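Omission of a single protein chain aside, the complex is shown with its protein chains in their original locations.
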Amino acid sequence: MDKETARIEAFSDGVFAIAITLLVLELKIPHEDDVAHVALSTLLLRQWPDYVSFVISFTFIGIMWINHHRLFNHIKRADNTLMILNLLLLMGVTAVPFPTAVLGQHLGHYDDRLAAMVYNGTYVVIAIVFNVLWRYAVRNGRLLGRDADLETIGHISKQYAFGPLLYLASFGLAWVNVAASLALSFALAIFFAIPPHVATRHKREG
Amino acid sequence: MDKETARIEAFSDGVFAIAITLLVLELKIPHEDDVAHVALSTLLLRQWPDYVSFVISFTFIGIMWINHHRLFNHIKRADNTLMILNLLLLMGVTAVPFPTAVLGQHLGHYDDRLAAMVYNGTYVVIAIVFNVLWRYAVRNGRLLGRDADLETIGHISKQYAFGPLLYLASFGLAWVNVAASLALSFALAIFFAIPPHVATRHKREG
Amino acid sequence: MDKETARIEAFSDGVFAIAITLLVLELKIPHEDDVAHVALSTLLLRQWPDYVSFVISFTFIGIMWINHHRLFNHIKRADNTLMILNLLLLMGVTAVPFPTAVLGQHLGHYDDRLAAMVYNGTYVVIAIVFNVLWRYAVRNGRLLGRDADLETIGHISKQYAFGPLLYLASFGLAWVNVAASLALSFALAIFFAIPPHVATRHKREG
Partner (left out) sequence: MDKETARIEAFSDGVFAIAITLLVLELKIPHEDDVAHVALSTLLLRQWPDYVSFVISFTFIGIMWINHHRLFNHIKRADNTLMILNLLLLMGVTAVPFPTAVLGQHLGHYDDRLAAMVYNGTYVVIAIVFNVLWRYAVRNGRLLGRDADLETIGHISKQYAFGPLLYLASFGLAWVNVAASLALSFALAIFFAIPPHVATRHKREG
């Protein structure tokens, strides 16, 4: 028997794959007229905010994919609510490239504060949805397998509890200092990229 | 042995994943010249119809995906006709973002009546194809598994019977009152998002 | 043990899913300025060649997907040559929306003859690659399963043998009469949409 969540994962992988590649579409290929009148080095260099946005968007969506994969290692059963929460999560993931590109364009400009708040605000919402989905699935073992690894599951729950509040701090910090706010966001990305038992510093897996 | 429909589902998931993300491509990222001359808040706010269209399109395609998933929980075998009906369905799903974006752009404008009719007309067609596909698969248990859950299948058939007529009502209502027409569409979306035995109010699963 | 070709099929499904949705990107959503100055009916109607192109492209790529699925029902093993031939096939499939859109734009215009030749020329190439891939896989049962259904396989080989020559006829016919050439192409699409034992009119499956 196939895992009940197989198709949810396959569909999610498709949406993640599209979202993660979206900002490559913003890279403008120099065309005939440009080629004749502007040096290629100039054409390539003046797109640097687009490269930065692509790399940030790819990295963050990649880390969210790792987290989605991590959760669905434990979630073995599916119901209608899980599908709806998962769609909400995917809507957030799909939206990410837009605020990331807005941020990339405004770094060092007058409006970078608002750009950083929109950017971090998106992650506040995503962090909340990740928590709701996860807590819905694990509550009383609702959608877990019979052989659920309760210790790892506990580590994940603990790690995830930090998400919304810390992204909210990052959101508020943007009003005071954009650089500090982004530094906190990037630190959070690393925190969620590493496995929960390392992230929450308890002990290593056997 | 793999499920005969595995590849139909995988291909459908790919098409659904693309369709559901299409309207994110309509969000325009402010570029260099905009950044210098227009406040970011202005740039972000004047795109509100695009955000609305994206959210509506994502929600409705997500609900259609849930329905596709629900049907293929019961459809276990495949034949040429099923593949062709499924392609017809996917063509409808792929088309959805276009009338949704047209609707989003025209809300509150002179032509919103035509926009709402095009929008609801698309769903009339999709609701018919959903019914044809489903009835083709279940007629005499043609493409069901041996252990088919006939009660749930009956609930789905009953729920689906409402689709074409109610979307047709929504289509006609647009001529009289756009807001009422859209309210009915959105109510229908919720009706199809929830499981059939709840939607048709008979009883809960054991 | 998984089928050796599982990942080739999954990757192909992804490429087919993208190719089949490509022309929906050509549908232009009326934006603010259009909304104020042009009636929506005008905006929608003047895009009719784009709708025609989308439907034709979707239908033909859908039929090619059905054929790909049909072949890989029999192909059970994979080797490097199969992967390369499959990539060639996918390159052809990915290219299809472009000549289809060119054809849609030129129907009824001066240059429709060239457009029809480019269109049919694409299918000549694809029909050849389909044949080469299939004949490579079945020669001496090279990549078939142990329980290969030799009768169906023979029907497919017979049906496919018609492809390149008939598309070549369609290509040549475009020089003389565009409508006749397209009629032949569409007849061929139907011929390849139906199962081979029906298409080659031998007998029905048991």
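As written, the chains take the letters A, B and C, and residue 1 is the first residue of each chain.
The working rule: a residue touches a chain if its C-beta (ideal position, glycine included) is under 8 Å from a C-beta of that chain, and two chains touch if they have at least 3 such contacts.
All values derive from a computational prediction rather than experimental measurement.
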Option from A:K3, A:R77 or A:R135 whose C-beta touches the chain left out: A:K3
Of C:L44, C:A101, C:I126 or C:L144, which one is in contact with the hidden chain? C:A101
Those residues of chain A that touch the unshown chain are 3, 9-10, 13-14, 16-18, 20-21, 24-25, 27, 29-32, 35-36, 39-41, 44, 54-55, 58-59, 62, 65-66, 69, 72, 193-195
Residue by residue, what part of chain C touches the chain that was omitted? 2, 7-8, 10-11, 14-15, 17-19, 22, 25-26, 80, 83-84, 87, 90-91, 94-95, 97-98, 101-102, 105-106, 109, 111, 114-115, 118
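Criterion: only the chains that are shown with their structure count from here on.
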What's the distance between the Cα centroids of chain B and chain C, rounded to whole Å? 26
Between chain A and chain C, what distance separates the C-alpha centroids? Give it in angstrom. 37
Where in chain C do residues touch two or more of the other chains? 14, 17
